[in-house]
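Below: one structure, written as C-alpha coordinates.
Note that this complex is displayed minus one protein chain, with the remaining chains in position.
For clarity, chains are labelled A and B in written order, and residue numbers in each chain start from 1.
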Amino acid sequence: MRLTRRTMMTTACATWAGIGLPARAQPAEPDADEVIAAFIGDAPVRSDGITLDLPESVEDGYRVRVEVDAPGAEEVLLIAPANPVKAVVSVQFGAMAVTHRVVTRIRLAGPQQVVALARMPDGTVCRKTQHIDVLIGGCG
Amino acid sequence: MTLNRRSVLAGGAATLAAPAVLAQGHGRSRVVVIGGGAGGATAARYIAKDSDGGIAVTLVEPSRTYATCFFSNLYLGGFKTLRDITHSYGPLAAAGVNVVHDWAIGVDRAARTVTLAGGATLPYDKLILSPGIDFVEGSVPGWDISAQNAMPHAYKAGSQTELLKAQVDAMPEGGVFAMVAPPNPYRCPPGPYERVSMVAHVLRDRNPTAKIVIADPKPKFSKMALFEEGWARHYPGMIDWVGEDFGGGNVSVDPAAMTLDIDGDLLEVDVCNVIPAMKAGRIADIAGVTEGNWAPVNAVDMSSKADPDIYVLGDASQQGDMPKSGFSANSQAKVCANAVRAALIGSTQFPARYANTCWSLIDAEDGVKVGATYEPTAEKIARVDGFISQVGETDELRRATYEESEGWYSGITGDMFGT
Partner (left out) sequence: MATGVKTRIKLPDTAGAGDVITIKTQITHQMETGHRLDSAGVPLPRSIIHRLHCTFDGETVVDVDLRPGISTNPFFEFDAQVTRSGVFQFAWHDDDGAVYTAAKAISVT
(Lines give C-alpha, C1' and ligand atoms only; values in the text may rest on other atoms or scores of the structure.)
Protein backbone atom coordinates (compact mmCIF):
# COMPACT_ATOMS: atom_id res chain seq x y z
CA MET A 1 0.00 0.00 0.00
CA ARG A 2 1.16 3.51 -0.70
CA LEU A 3 -0.67 6.27 1.06
CA THR A 4 -1.88 8.88 -1.35
CA ARG A 5 -0.58 12.42 -1.26
CA ARG A 6 -4.05 13.57 -0.24
CA THR A 7 -4.03 11.37 2.83
CA MET A 8 -0.57 12.45 3.74
CA MET A 9 -1.42 16.14 3.44
CA THR A 10 -4.39 16.02 5.80
CA THR A 11 -2.39 16.16 8.94
CA ALA A 12 -3.14 16.32 12.59
CA CYS A 13 -1.71 19.18 14.54
CA ALA A 14 0.63 17.72 17.09
CA THR A 15 4.25 17.49 17.84
CA TRP A 16 7.29 15.28 17.95
CA ALA A 17 8.98 14.24 21.09
CA GLY A 18 8.25 17.13 23.35
CA ILE A 19 9.09 19.71 20.74
CA GLY A 20 5.78 21.46 20.60
CA LEU A 21 2.11 21.60 21.02
CA PRO A 22 -0.77 19.43 22.10
CA ALA A 23 -2.47 17.25 19.54
CA ARG A 24 -5.48 18.63 17.73
CA ALA A 25 -6.71 15.59 15.88
CA GLN A 26 -8.45 15.92 12.54
CA PRO A 27 -10.71 13.12 11.39
CA ALA A 28 -9.12 12.68 7.96
CA GLU A 29 -5.86 11.26 9.35
CA PRO A 30 -6.28 7.46 9.50
CA ASP A 31 -5.51 5.88 12.82
CA ALA A 32 -2.87 3.20 13.15
CA ASP A 33 -5.35 0.31 12.97
CA GLU A 34 -6.70 1.66 9.69
CA VAL A 35 -3.23 2.05 8.26
CA ILE A 36 -2.32 -1.48 9.31
CA ALA A 37 -5.61 -2.98 8.06
CA ALA A 38 -5.22 -1.25 4.69
CA PHE A 39 -1.75 -2.75 4.25
CA ILE A 40 -2.76 -6.25 5.32
CA GLY A 41 -6.07 -6.48 3.47
CA ASP A 42 -7.15 -10.14 3.37
CA ALA A 43 -3.62 -11.52 3.60
CA PRO A 44 -2.74 -14.12 6.25
CA VAL A 45 -0.53 -12.56 8.94
CA ARG A 46 2.45 -14.28 10.53
CA SER A 47 4.84 -13.18 13.22
CA ASP A 48 8.02 -14.65 11.76
CA GLY A 49 9.97 -13.51 8.73
CA ILE A 50 10.65 -9.97 9.89
CA THR A 51 12.90 -8.33 12.46
CA LEU A 52 12.54 -4.81 13.81
CA ASP A 53 15.58 -3.36 15.52
CA LEU A 54 15.21 -0.19 17.56
CA PRO A 55 16.36 0.87 21.04
CA GLU A 56 14.32 -0.11 24.11
CA SER A 57 14.43 3.48 25.29
CA VAL A 58 15.72 6.81 24.06
CA GLU A 59 16.10 10.18 25.75
CA ASP A 60 14.29 11.99 23.01
CA GLY A 61 12.49 10.95 19.88
CA TYR A 62 14.20 13.34 17.52
CA ARG A 63 16.39 10.88 15.63
CA VAL A 64 15.88 7.22 16.45
CA ARG A 65 17.68 4.52 14.46
CA VAL A 66 15.38 1.81 13.11
CA GLU A 67 16.36 -1.24 11.10
CA VAL A 68 13.86 -3.52 9.39
CA ASP A 69 14.97 -6.87 7.97
CA ALA A 70 12.43 -8.86 5.98
CA PRO A 71 14.17 -11.41 3.77
CA GLY A 72 12.30 -11.88 0.54
CA ALA A 73 9.82 -9.04 1.14
CA GLU A 74 8.44 -6.97 -1.71
CA GLU A 75 7.59 -4.03 0.49
CA VAL A 76 7.84 -3.01 4.15
CA LEU A 77 5.84 -0.42 6.05
CA LEU A 78 6.75 1.14 9.40
CA ILE A 79 3.99 2.49 11.67
CA ALA A 80 4.33 4.69 14.76
CA PRO A 81 0.86 4.69 16.37
CA ALA A 82 1.58 7.58 18.76
CA ASN A 83 2.78 9.88 15.99
CA PRO A 84 0.43 12.39 14.36
CA VAL A 85 0.99 10.66 11.01
CA LYS A 86 0.99 6.94 11.78
CA ALA A 87 2.70 5.64 8.66
CA VAL A 88 6.35 6.67 8.89
CA VAL A 89 7.90 5.16 5.78
CA SER A 90 7.35 2.43 3.24
CA VAL A 91 10.05 0.86 1.12
CA GLN A 92 9.62 -1.16 -2.07
CA PHE A 93 12.54 -3.41 -2.86
CA GLY A 94 13.78 -4.03 -6.40
CA ALA A 95 15.40 -7.27 -7.51
CA MET A 96 18.90 -6.04 -6.64
CA ALA A 97 17.94 -5.37 -3.00
CA VAL A 98 18.52 -9.02 -2.15
CA THR A 99 18.74 -8.56 1.62
CA HIS A 100 15.44 -6.67 1.86
CA ARG A 101 16.94 -4.64 4.67
CA VAL A 102 16.56 -0.93 5.37
CA VAL A 103 17.90 1.39 8.08
CA THR A 104 16.59 4.88 8.69
CA ARG A 105 16.20 7.49 11.42
CA ILE A 106 12.73 8.44 12.58
CA ARG A 107 10.87 10.83 14.85
CA LEU A 108 8.81 9.42 17.71
CA ALA A 109 6.26 11.57 19.53
CA GLY A 110 6.30 9.49 22.69
CA PRO A 111 6.53 5.98 24.14
CA GLN A 112 4.75 3.53 21.87
CA GLN A 113 4.51 0.15 20.14
CA VAL A 114 6.23 0.56 16.79
CA VAL A 115 4.90 -1.81 14.12
CA ALA A 116 6.70 -3.16 11.06
CA LEU A 117 4.85 -5.00 8.29
CA ALA A 118 6.27 -6.83 5.29
CA ARG A 119 4.40 -8.02 2.22
CA MET A 120 5.80 -11.33 1.00
CA PRO A 121 5.68 -12.76 -2.55
CA ASP A 122 3.50 -15.67 -1.33
CA GLY A 123 0.73 -13.25 -0.37
CA THR A 124 1.31 -13.33 3.38
CA VAL A 125 2.15 -10.37 5.59
CA CYS A 126 4.79 -10.57 8.31
CA ARG A 127 4.21 -8.42 11.33
CA LYS A 128 6.56 -7.38 14.17
CA THR A 129 5.87 -5.02 17.07
CA GLN A 130 8.33 -3.52 19.51
CA HIS A 131 7.86 -1.14 22.41
CA ILE A 132 10.09 1.90 22.81
CA ASP A 133 10.28 4.30 25.74
CA VAL A 134 10.81 7.93 24.82
CA LEU A 135 11.93 10.11 27.72
CA ILE A 136 12.13 13.86 27.83
CA GLY A 137 15.34 15.31 26.48
CA GLY A 138 18.31 15.71 28.80
CA CYS A 139 21.73 17.25 28.41
CA GLY A 140 23.15 13.92 27.30
CA MET B 1 40.41 43.99 68.59
CA THR B 2 40.22 40.28 69.07
CA LEU B 3 41.27 38.26 66.13
CA ASN B 4 38.69 35.60 65.47
CA ARG B 5 39.37 32.22 64.01
CA ARG B 6 38.29 33.18 60.55
CA SER B 7 40.59 36.17 60.18
CA VAL B 8 43.51 34.15 61.48
CA LEU B 9 42.81 31.49 58.92
CA ALA B 10 42.44 34.00 56.16
CA GLY B 11 45.77 35.51 57.06
CA GLY B 12 47.42 32.12 57.06
CA ALA B 13 45.95 31.25 53.73
CA ALA B 14 47.31 34.35 52.12
CA THR B 15 50.89 33.25 52.68
CA LEU B 16 50.35 30.08 50.65
CA ALA B 17 53.48 28.53 52.09
CA ALA B 18 53.49 24.81 52.67
CA PRO B 19 54.69 24.91 56.29
CA ALA B 20 51.76 27.18 57.11
CA VAL B 21 49.47 24.59 55.58
CA LEU B 22 50.85 21.89 57.81
CA ALA B 23 50.82 24.04 60.91
CA GLN B 24 47.20 25.05 60.77
CA GLY B 25 44.21 22.98 61.65
CA HIS B 26 45.51 20.85 64.49
CA GLY B 27 42.68 19.81 66.73
CA ARG B 28 40.16 20.52 64.03
CA SER B 29 38.81 18.26 61.31
CA ARG B 30 40.67 18.62 58.07
CA VAL B 31 39.23 18.60 54.57
CA VAL B 32 41.42 18.71 51.49
CA VAL B 33 39.82 19.62 48.17
CA ILE B 34 41.70 18.94 44.92
CA GLY B 35 40.60 21.04 41.97
CA GLY B 36 39.26 24.59 42.11
CA GLY B 37 36.50 24.48 39.53
CA ALA B 38 32.73 24.44 39.85
CA GLY B 39 32.81 21.35 42.09
CA GLY B 40 35.91 21.95 44.20
CA ALA B 41 35.66 25.70 44.75
CA THR B 42 32.00 25.42 45.71
CA ALA B 43 32.60 22.53 48.12
CA ALA B 44 35.57 24.26 49.74
CA ARG B 45 33.69 27.50 50.20
CA TYR B 46 30.50 25.91 51.57
CA ILE B 47 32.36 23.72 54.07
CA ALA B 48 34.45 26.63 55.34
CA LYS B 49 31.54 29.05 55.39
CA ASP B 50 29.05 26.77 57.11
CA SER B 51 31.32 25.09 59.65
CA ASP B 52 32.12 28.40 61.31
CA GLY B 53 35.78 27.55 61.77
CA GLY B 54 35.09 23.99 62.87
CA ILE B 55 36.70 22.46 59.79
CA ALA B 56 40.04 23.43 58.27
CA VAL B 57 39.63 23.48 54.49
CA THR B 58 42.55 23.39 52.07
CA LEU B 59 41.95 23.79 48.34
CA VAL B 60 44.71 22.53 46.04
CA GLU B 61 44.60 24.14 42.60
CA PRO B 62 47.59 24.72 40.32
CA SER B 63 46.20 27.79 38.54
CA ARG B 64 46.33 31.23 40.14
CA THR B 65 43.18 32.26 38.31
CA TYR B 66 40.34 30.22 36.90
CA ALA B 67 38.87 30.66 33.42
CA THR B 68 35.47 28.98 33.31
CA CYS B 69 34.89 26.41 30.61
CA PHE B 70 31.26 27.44 30.65
CA PHE B 71 30.85 30.64 28.62
CA SER B 72 34.27 30.11 26.97
CA ASN B 73 32.42 29.46 23.71
CA LEU B 74 30.93 32.94 24.07
CA TYR B 75 34.48 34.25 24.12
CA LEU B 76 35.08 32.41 20.82
CA GLY B 77 31.96 34.07 19.43
CA GLY B 78 33.07 37.53 20.54
CA PHE B 79 30.32 37.93 23.13
CA LYS B 80 32.65 37.81 26.14
CA THR B 81 36.27 38.71 26.80
CA LEU B 82 38.64 36.26 28.42
CA ARG B 83 38.69 38.63 31.36
CA ASP B 84 34.92 38.32 31.71
CA ILE B 85 35.26 34.59 32.34
CA THR B 86 38.44 34.63 34.47
CA HIS B 87 38.18 34.62 38.26
CA SER B 88 40.53 35.04 41.20
CA TYR B 89 40.83 32.73 44.18
CA GLY B 90 41.38 35.73 46.45
CA PRO B 91 37.82 35.89 47.79
CA LEU B 92 37.91 32.18 48.61
CA ALA B 93 40.99 32.69 50.75
CA ALA B 94 39.29 35.62 52.41
CA ALA B 95 36.34 33.34 53.16
CA GLY B 96 38.54 31.02 55.19
CA VAL B 97 39.72 28.52 52.58
CA ASN B 98 43.43 27.81 52.55
CA VAL B 99 44.19 27.98 48.84
CA VAL B 100 47.38 26.20 47.82
CA HIS B 101 48.57 26.66 44.24
CA ASP B 102 50.26 23.37 43.54
CA TRP B 103 49.71 20.03 41.82
CA ALA B 104 48.46 17.10 43.84
CA ILE B 105 50.59 14.14 42.77
CA GLY B 106 49.82 11.44 45.33
CA VAL B 107 47.10 10.18 47.64
CA ASP B 108 47.87 7.74 50.48
CA ARG B 109 44.46 6.42 51.44
CA ALA B 110 45.76 4.37 54.38
CA ALA B 111 47.60 7.31 55.95
CA ARG B 112 44.97 9.75 54.64
CA THR B 113 47.45 12.19 53.17
CA VAL B 114 47.85 14.05 49.89
CA THR B 115 51.29 14.73 48.43
CA LEU B 116 51.92 17.90 46.46
CA ALA B 117 54.44 18.42 43.65
CA GLY B 118 56.07 21.12 45.77
CA GLY B 119 56.91 18.51 48.41
CA ALA B 120 54.29 19.21 51.07
CA THR B 121 52.09 16.49 52.57
CA LEU B 122 48.54 17.37 53.56
CA PRO B 123 46.71 15.18 56.07
CA TYR B 124 42.95 14.88 55.68
CA ASP B 125 39.92 13.46 57.40
CA LYS B 126 37.87 13.82 54.24
CA LEU B 127 39.27 14.28 50.75
CA ILE B 128 37.23 15.81 47.94
CA LEU B 129 38.41 15.20 44.39
CA SER B 130 37.09 17.54 41.73
CA PRO B 131 39.81 17.31 39.09
CA GLY B 132 37.71 17.67 35.96
CA ILE B 133 38.72 15.74 32.87
CA ASP B 134 41.78 14.40 31.13
CA PHE B 135 41.92 13.06 27.57
CA VAL B 136 42.00 9.40 26.64
CA GLU B 137 45.29 8.85 24.84
CA GLY B 138 45.03 7.56 21.30
CA SER B 139 41.31 8.22 20.98
CA VAL B 140 41.91 10.35 17.87
CA PRO B 141 44.63 8.64 15.79
CA GLY B 142 47.35 11.10 14.83
CA TRP B 143 46.64 13.45 17.73
CA ASP B 144 48.26 13.62 21.13
CA ILE B 145 48.72 16.43 23.59
CA SER B 146 51.92 17.54 21.83
CA ALA B 147 49.75 18.43 18.82
CA GLN B 148 47.56 20.81 20.80
CA ASN B 149 49.16 23.92 19.32
CA ALA B 150 48.50 22.83 15.74
CA MET B 151 45.12 21.31 16.53
CA PRO B 152 43.81 22.76 19.79
CA HIS B 153 41.27 21.01 21.98
CA ALA B 154 40.21 24.18 23.82
CA TYR B 155 38.35 21.98 26.26
CA LYS B 156 40.09 23.46 29.25
CA ALA B 157 39.48 27.19 29.10
CA GLY B 158 42.34 29.64 28.87
CA SER B 159 45.32 29.67 26.49
CA GLN B 160 43.85 26.87 24.36
CA THR B 161 40.67 28.88 23.89
CA GLU B 162 42.71 31.96 22.95
CA LEU B 163 44.67 29.91 20.43
CA LEU B 164 41.54 28.52 18.82
CA LYS B 165 40.02 31.98 18.53
CA ALA B 166 43.20 33.33 16.93
CA GLN B 167 43.15 30.46 14.43
CA VAL B 168 39.52 31.12 13.51
CA ASP B 169 40.28 34.81 13.05
CA ALA B 170 43.24 33.93 10.80
CA MET B 171 41.34 31.52 8.54
CA PRO B 172 41.75 32.26 4.84
CA GLU B 173 38.72 33.37 2.86
CA GLY B 174 36.57 30.32 2.15
CA GLY B 175 38.65 28.17 4.50
CA VAL B 176 37.58 25.08 6.41
CA PHE B 177 37.05 24.84 10.17
CA ALA B 178 36.90 21.20 11.27
CA MET B 179 35.89 19.77 14.60
CA VAL B 180 36.47 16.24 15.82
CA ALA B 181 33.66 15.81 18.36
CA PRO B 182 34.04 13.47 21.33
CA PRO B 183 32.20 10.24 22.15
CA ASN B 184 29.88 10.06 25.19
CA PRO B 185 30.25 10.71 28.04
CA TYR B 186 32.13 14.00 28.04
CA ARG B 187 32.23 17.44 29.63
CA CYS B 188 29.35 19.70 28.59
CA PRO B 189 27.22 17.68 26.13
CA PRO B 190 26.02 20.69 24.09
CA GLY B 191 29.46 22.37 24.28
CA PRO B 192 30.89 21.27 20.92
CA TYR B 193 27.72 22.33 19.10
CA GLU B 194 27.49 25.69 20.84
CA ARG B 195 31.14 26.14 19.85
CA VAL B 196 30.33 25.43 16.21
CA SER B 197 27.50 27.97 16.46
CA MET B 198 29.86 30.59 17.83
CA VAL B 199 32.52 29.92 15.18
CA ALA B 200 29.80 30.14 12.52
CA HIS B 201 28.68 33.45 14.00
CA VAL B 202 32.19 34.85 13.61
CA LEU B 203 32.68 33.41 10.12
CA ARG B 204 29.31 34.60 8.80
CA ASP B 205 30.35 38.17 9.51
CA ARG B 206 34.02 38.00 8.50
CA ASN B 207 34.41 35.04 6.18
CA PRO B 208 30.99 34.03 4.88
CA THR B 209 32.24 31.54 2.29
CA ALA B 210 34.09 29.52 4.94
CA LYS B 211 32.82 26.03 5.78
CA ILE B 212 32.51 24.07 9.00
CA VAL B 213 32.77 20.28 9.11
CA ILE B 214 32.03 18.26 12.24
CA ALA B 215 33.19 14.65 12.42
CA ASP B 216 31.17 13.05 15.18
CA PRO B 217 31.27 9.46 16.44
CA LYS B 218 27.75 9.85 17.85
CA PRO B 219 24.50 9.20 15.97
CA LYS B 220 22.96 12.31 17.53
CA PHE B 221 23.82 14.98 20.07
CA SER B 222 22.42 17.16 22.83
CA LYS B 223 19.74 19.65 21.72
CA MET B 224 20.26 18.44 18.14
CA ALA B 225 16.83 19.60 16.95
CA LEU B 226 17.46 23.07 18.32
CA PHE B 227 20.95 23.33 16.89
CA GLU B 228 19.96 22.00 13.46
CA GLU B 229 17.06 24.43 13.29
CA GLY B 230 19.32 27.28 14.40
CA TRP B 231 22.08 26.39 11.95
CA ALA B 232 19.61 26.23 9.05
CA ARG B 233 18.19 29.59 10.08
CA HIS B 234 21.32 31.55 10.91
CA TYR B 235 24.09 29.83 8.94
CA PRO B 236 22.44 28.10 5.96
CA GLY B 237 24.77 25.80 4.05
CA MET B 238 27.80 26.55 6.24
CA ILE B 239 27.81 23.61 8.66
CA ASP B 240 28.21 19.98 7.62
CA TRP B 241 27.73 17.42 10.41
CA VAL B 242 29.05 13.93 9.67
CA GLY B 243 27.71 11.56 12.31
CA GLU B 244 27.98 7.86 13.02
CA ASP B 245 26.00 6.94 9.89
CA PHE B 246 28.74 8.25 7.60
CA GLY B 247 31.77 7.19 9.60
CA GLY B 248 32.12 10.34 11.74
CA GLY B 249 33.84 8.22 14.38
CA ASN B 250 36.32 6.70 11.95
CA VAL B 251 38.72 9.63 11.86
CA SER B 252 42.41 10.35 11.96
CA VAL B 253 44.31 13.62 11.80
CA ASP B 254 47.72 14.75 10.57
CA PRO B 255 48.62 17.90 12.50
CA ALA B 256 51.73 18.56 10.36
CA ALA B 257 49.85 18.36 7.08
CA MET B 258 46.66 19.89 8.54
CA THR B 259 44.47 17.12 7.17
CA LEU B 260 41.51 15.25 8.58
CA ASP B 261 40.50 11.82 7.33
CA ILE B 262 36.81 11.00 7.81
CA ASP B 263 36.07 7.39 6.95
CA GLY B 264 38.55 7.41 4.07
CA ASP B 265 37.79 10.90 2.76
CA LEU B 266 40.80 13.19 3.20
CA LEU B 267 40.03 16.83 3.93
CA GLU B 268 42.50 19.72 3.96
CA VAL B 269 41.55 21.96 6.85
CA ASP B 270 42.63 25.38 8.05
CA VAL B 271 41.60 24.95 11.67
CA CYS B 272 41.09 21.59 13.36
CA ASN B 273 39.55 21.55 16.84
CA VAL B 274 40.20 18.04 18.17
CA ILE B 275 38.11 17.17 21.23
CA PRO B 276 39.32 13.71 22.26
CA ALA B 277 37.51 11.12 24.35
CA MET B 278 37.61 11.99 28.05
CA LYS B 279 38.25 10.39 31.41
CA ALA B 280 38.44 11.55 35.03
CA GLY B 281 41.30 13.88 35.91
CA ARG B 282 44.45 11.94 36.67
CA ILE B 283 44.46 12.35 40.46
CA ALA B 284 41.29 10.22 40.62
CA ASP B 285 43.26 7.39 39.00
CA ILE B 286 46.19 7.98 41.33
CA ALA B 287 43.86 7.81 44.31
CA GLY B 288 42.58 4.48 43.02
CA VAL B 289 38.92 5.47 43.01
CA THR B 290 38.23 5.00 39.28
CA GLU B 291 36.68 2.08 37.46
CA GLY B 292 37.46 2.40 33.80
CA ASN B 293 37.51 6.06 32.85
CA TRP B 294 35.44 7.52 35.70
CA ALA B 295 35.06 7.43 39.49
CA PRO B 296 31.84 5.76 40.69
CA VAL B 297 30.13 7.55 43.59
CA ASN B 298 27.20 6.98 45.92
CA ALA B 299 24.18 8.99 44.85
CA VAL B 300 23.23 10.18 48.35
CA ASP B 301 26.38 12.19 49.05
CA MET B 302 28.90 11.88 46.17
CA SER B 303 31.20 9.68 48.30
CA SER B 304 33.45 7.34 46.37
CA LYS B 305 32.30 3.74 46.10
CA ALA B 306 35.93 2.78 46.72
CA ASP B 307 36.62 4.83 49.87
CA PRO B 308 34.14 6.43 52.34
CA ASP B 309 36.62 9.20 53.17
CA ILE B 310 36.89 10.36 49.57
CA TYR B 311 34.27 12.25 47.59
CA VAL B 312 34.38 12.81 43.83
CA LEU B 313 32.56 15.74 42.25
CA GLY B 314 31.71 16.97 38.80
CA ASP B 315 33.04 15.69 35.49
CA ALA B 316 35.28 13.04 37.07
CA SER B 317 32.44 11.29 38.87
CA GLN B 318 30.24 8.53 37.55
CA GLN B 319 26.96 9.18 39.27
CA GLY B 320 24.11 8.32 36.94
CA ASP B 321 21.92 10.58 34.86
CA MET B 322 23.44 14.01 35.41
CA PRO B 323 25.41 15.46 32.50
CA LYS B 324 28.97 16.57 33.11
CA SER B 325 28.55 20.31 33.51
CA GLY B 326 29.56 23.20 35.75
CA PHE B 327 25.99 23.45 36.99
CA SER B 328 25.97 19.74 37.90
CA ALA B 329 29.31 19.99 39.70
CA ASN B 330 28.14 23.01 41.69
CA SER B 331 24.93 21.19 42.63
CA GLN B 332 26.83 18.05 43.63
CA ALA B 333 29.32 20.13 45.65
CA LYS B 334 26.59 21.50 47.89
CA VAL B 335 25.24 18.02 48.63
CA CYS B 336 28.79 16.84 49.34
CA ALA B 337 29.61 19.83 51.56
CA ASN B 338 26.50 19.17 53.63
CA ALA B 339 27.42 15.48 54.00
CA VAL B 340 31.04 16.23 54.91
CA ARG B 341 30.01 18.69 57.61
CA ALA B 342 27.52 16.18 58.98
CA ALA B 343 30.23 13.49 59.10
CA LEU B 344 32.89 15.68 60.70
CA ILE B 345 31.06 18.04 63.04
CA GLY B 346 27.63 16.44 63.33
CA SER B 347 25.62 19.12 61.56
CA THR B 348 22.25 18.20 60.07
CA GLN B 349 22.36 16.24 56.85
CA PHE B 350 19.59 17.08 54.43
CA PRO B 351 18.25 14.73 51.74
CA ALA B 352 20.17 15.15 48.51
CA ARG B 353 18.52 17.03 45.66
CA TYR B 354 20.37 17.81 42.47
CA ALA B 355 19.70 20.05 39.49
CA ASN B 356 21.24 20.98 36.18
CA THR B 357 20.60 23.32 33.30
CA CYS B 358 22.76 23.64 30.19
CA TRP B 359 22.25 26.86 28.25
CA SER B 360 23.64 27.25 24.76
CA LEU B 361 23.90 30.28 22.51
CA ILE B 362 23.20 29.62 18.82
CA ASP B 363 23.47 33.18 17.56
CA ALA B 364 23.24 36.65 19.11
CA GLU B 365 20.31 36.59 21.55
CA ASP B 366 19.24 33.13 20.37
CA GLY B 367 19.64 31.14 23.57
CA VAL B 368 18.31 27.64 24.27
CA LYS B 369 18.42 25.41 27.32
CA VAL B 370 17.89 21.90 28.58
CA GLY B 371 17.71 20.87 32.20
CA ALA B 372 16.38 18.53 34.83
CA THR B 373 16.14 17.82 38.54
CA TYR B 374 17.52 14.65 40.08
CA GLU B 375 17.26 12.54 43.21
CA PRO B 376 19.40 9.72 44.56
CA THR B 377 18.26 6.13 44.21
CA ALA B 378 20.08 3.06 45.48
CA GLU B 379 21.84 2.70 42.13
CA LYS B 380 22.45 6.20 40.85
CA ILE B 381 21.47 9.82 40.67
CA ALA B 382 18.23 9.53 38.72
CA ARG B 383 16.41 12.10 36.65
CA VAL B 384 13.10 13.21 38.17
CA ASP B 385 11.83 15.59 35.52
CA GLY B 386 13.20 17.90 32.90
CA PHE B 387 12.58 20.62 30.38
CA ILE B 388 13.99 21.66 27.03
CA SER B 389 13.61 24.68 24.74
CA GLN B 390 11.29 24.17 21.80
CA VAL B 391 11.98 24.64 18.13
CA GLY B 392 10.13 27.63 16.70
CA GLU B 393 10.20 29.71 19.89
CA THR B 394 9.76 33.47 19.65
CA ASP B 395 12.77 35.76 19.46
CA GLU B 396 11.66 37.28 22.76
CA LEU B 397 11.76 33.92 24.52
CA ARG B 398 15.17 33.08 23.05
CA ARG B 399 16.52 36.43 24.19
CA ALA B 400 15.06 35.85 27.66
CA THR B 401 16.72 32.43 27.76
CA TYR B 402 20.07 34.00 26.93
CA GLU B 403 19.58 36.66 29.60
CA GLU B 404 18.72 33.92 32.06
CA SER B 405 22.04 32.24 31.25
CA GLU B 406 23.91 35.45 31.99
CA GLY B 407 22.17 35.65 35.34
CA TRP B 408 23.09 32.05 36.02
CA TYR B 409 26.73 32.74 35.14
CA SER B 410 27.08 35.54 37.64
CA GLY B 411 25.20 33.44 40.18
CA ILE B 412 27.34 30.33 39.89
CA THR B 413 30.67 32.14 39.79
CA GLY B 414 29.59 34.06 42.88
CA ASP B 415 28.63 30.78 44.50
CA MET B 416 31.98 29.19 43.60
CA PHE B 417 34.29 31.99 44.60
CA GLY B 418 32.26 33.92 47.15
CA THR B 419 32.17 37.13 45.18
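Just so we're on the same page, contacts are C-beta pairs under 8 Å (C-beta built on N, C-alpha and C of every residue); 3 or more make two chains touch, one makes a residue touch a chain.
This one's a predicted model, so the numbers in the text were calculated from it and none came from an experiment.
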Residue of B:F79, B:W103 or B:F246 touching the missing chain in the full complex: B:F246
Where the missing chain touches chain B, by residue: 225, 228-229, 232, 236-238, 240, 245-247, 263, 391-395
Absent-chain interface as seen on chain A, which is shown: 2-3, 5, 8-9, 11-16, 19-21, 62-64, 80, 83-85, 87-99, 101-108
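The definition used in the following text is that only the chains that are shown with their structure count from here on.
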Whole-Å gap between the CA centroids of chain A and chain B: 40
Chain B contact footprint on chain A (complex, rising order): 18-20, 60, 62-63, 65, 105, 135-140
Chain B residues touching chain A - in the complex, by the definition given at the top: 184-185, 189-190, 219-220, 222-225, 245, 321-323, 325, 356, 358, 370-372, 383, 385-388, 390-392
